[in-house]
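The complex appears here minus one protein chain, its other protein chains still in place.
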Amino acid sequence: MEFAEKIKHFLDWLLGPVTFFLFSVIGFGAMIAFRGWWTRTPVALSLFGLSVVVFLLSMTDAQFRVIIEKPDNIPIVIMLCSIGFLLWLAFRKMAINDGLIEQGLPTIEARESKKRVMCWPDLIYSEFLIAILVTIALLWWAIEIKAPLEEPANPAVTPNPSKAPWYFLGLQEMLVYYDPWLAGVVFPTLIIGGLQAIPYIDMNTKGNGYFTFKERPFAITVYLFGFIVLWVLLIMLGTFLRGPNWSFFGFFEYWDIHKLTSLNNVNLSEYFWNTWLGMPLPENIFLRELPGFAVVIFYFAALPPILANTVFKRFFIECGFIRYNVMANLFLFMAALPIKMALRWLFNLKYIVGIPEWFFNI
Amino acid sequence: MALFKNLTETQIWKSIFRHKYPDNTRDQALAVLSNVFLHLHPIKVRKSGVRMSFTWCMGGVTFFLFLVETITGILLMFYFRPVVEYAFNDMKDLREVTPMGIMRELHRWGAHLMVITVWLHMLRVFLTGSYKPPREFNWNVGVILLVLTLLLSFTGYLLPWDQLAIWAVTVGTNMARATPLLGHEGPGAALLTLGDIPIITAGSDVRFGLLGGTVVGPATLMRFYVLHCVFIPMIAGVLMAVHFWRVRKDGGISGPL
Partner (left out) sequence: MASTTPPTRTANAQLTRRSFLESVSTGWFIFTAACIAGLSATARFFFPNDLFEPPTRFKIGLPENYAPNSVDENWKAKYRIWVVRDGEKIVILNATCTHLGCTPNWLLTEGKFKCPCHGSGFYRDGINFEGPAPRPLERFKLSLAADGQIEVDKSRKYQKELGQWNDPDSFLKIS
């Protein structure tokens, strides 16, 4: 027991918000890089077994169990399991198909795509079967677990912590780093608009209708990074690791309302004028925020052409001017989230441009 | 067996089913063609496209869950009154007093599951590159369906009128205050004035239009109820029809060319 406690403490200490995110990114890179290895059945089975063991051991911890067993958190567990399984399936097929393509052989899908089968029974039977299975699962779930109902609504008392529905917790986590007009309005709009733009900016004609990684590595990496790391893992972080006062807690740490965290954040303007130039903040708002504006303008106006001449050279030539710029800007907006997270953790940076007078904070 | 044979020989049976038992190609085709629900499907499909390991059947499960939500939702409407004084107690009664007290659970867990399956459906469409020409438009219809699914879940979250509900919605809708130009705490809103009078205030911005008040109150409950039960499902239903239609018109489930 002693030993178990020590491990839990170690894990709590190990998994701060920073390290959680860092490990997520490293794990994501490893998933992409070693896809040929971990999708092999024995490895995948061992990984699966390992996670089951870790999960079961964790369930012996009271704190962990309290959070996992909240009725509204059960879907998250279901989601994580299904994503894990389906990613395995997809990556396995990718690895196999990539091998086949390399040898000049038709992919798994191509072997069967010329052949047509009757809808009845081939498709309709499986649809019927799945509908029954889903119904049974849903009935069982509904009988086992009651839908939550808390105290009646009371505008004067905010529950602590107060969380959005789980599927929006990624957005709520963004709110810690960006102001509502960005995290709550501009970014969601760009996520939707960006998703809609995908078919029109992806000029790669390969990989249409079959699983492959090698033929479209950039598209798949970026999409999975957005979905897995910036969406699903942030949901996990928001659900399991954010406690009272939105403080960060380890998986096994007791949710103490009085946990002290220092959250004194500093604006870029203060760094620039006070710390580096050793002078007071200028009165004029524009002058005060000049360094911030310079950074933002550089990021969105100067980086795309620079990238077009360096790492994105091939895209620029393939896509043309308009497509390339849409793509580059969407990409930069997506990168803006992890960048600001890192700046917050490393330098306690609050705002790059901070003009609360006009509600204009970046 | 003889009984079955007799049954299928009756005029009533024949008036409903215009084909024989589908154990041959002709009747299998007719079974799909002559049924208004099944003719959503083509007669023949790519072998690779019916593989569960290819489609994960996630689009189909999402649609099935949408049907489950529609049915259980309509049943809940028989008891639930979207008025502040009643809403919470009606929810409690649905659990404690109403017969078959799992209707709310079916509806809630089904909704959560639908959010998950939409995401997974989208993941598989992306990973198989199925958004590429000629399916660009259908991917776009899909993105709108994704947004509508999330909005359905979000508007439904307010209806129990408990602490969980109003605070999630308060925090969620407060972001609308910060909409550039159109929210009273958004950048640029202060620029919109008539002389000295600001146009965008807490009583006139987008959030006010959404909530029907300056705080999440009785008007909001009514609004979200109508959005949740009528408005969004209707639009989603129409778009699903377009979505399925386009799956077929764009050449069926995608596969290597």
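Which chain is which? They are A and B, in the order written, and residues in each are numbered from 1.
By our rule, contacts are C-beta pairs under 8 Å (C-beta built on N, C-alpha and C of every residue); 3 or more make two chains touch, one makes a residue touch a chain.
Please read all numbers here as calculations on a predicted model, not as lab measurements.
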Shown chains touched by the missing chain? A, B
Filtering A:T60, A:N265 or A:N309 for touch with the omitted chain leaves A:N265
Touching the absent chain when the full complex is considered, from B:L76, B:L145, B:M175 or B:A189: B:M175
Sole residue of B:L40, B:L151, B:V215 or B:M240 that reaches the chain not shown, by the stated touch rule: B:V215
Which parts of chain B are in contact with the chain that was left out? 167, 170-171, 174-175, 177, 204, 208-210, 212-215, 217-219
Footprint left on chain A by the chain that the document does not show: 154-162, 172, 175-177, 179-180, 184, 244-247, 258, 261-265, 351, 354, 356-357, 359, 361
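The working rule: only the chains that are shown with their structure count from here on.
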Measure off the straight-line distance from the CA centroid of chain A to the CA centroid of chain B, and report it in whole Å. 24
What part of chain B is in contact with chain A in the complex they form? 22, 25, 28-29, 31-32, 38, 41-54, 56-57, 60-61, 64-65, 68, 84, 88, 91-92, 95, 102, 104-106, 108-110, 112-113, 115-116, 119-120, 123-124, 126-133, 135-136, 139-140, 143, 146-147, 150, 153-154, 157, 160-168, 171-172, 174-180, 183, 185-190, 215-216, 254-257
List of chain A residues in touch with chain B within their complex: 72, 75, 78-79, 82-83, 86, 89-90, 93-94, 106-113, 115-124, 126-127, 130-131, 134-135, 138-139, 141-143, 145-155, 157-159, 162-168, 172, 175, 179-181, 183-186, 192, 195-196, 198-200, 202, 205-212, 216, 220, 223, 227, 358-360
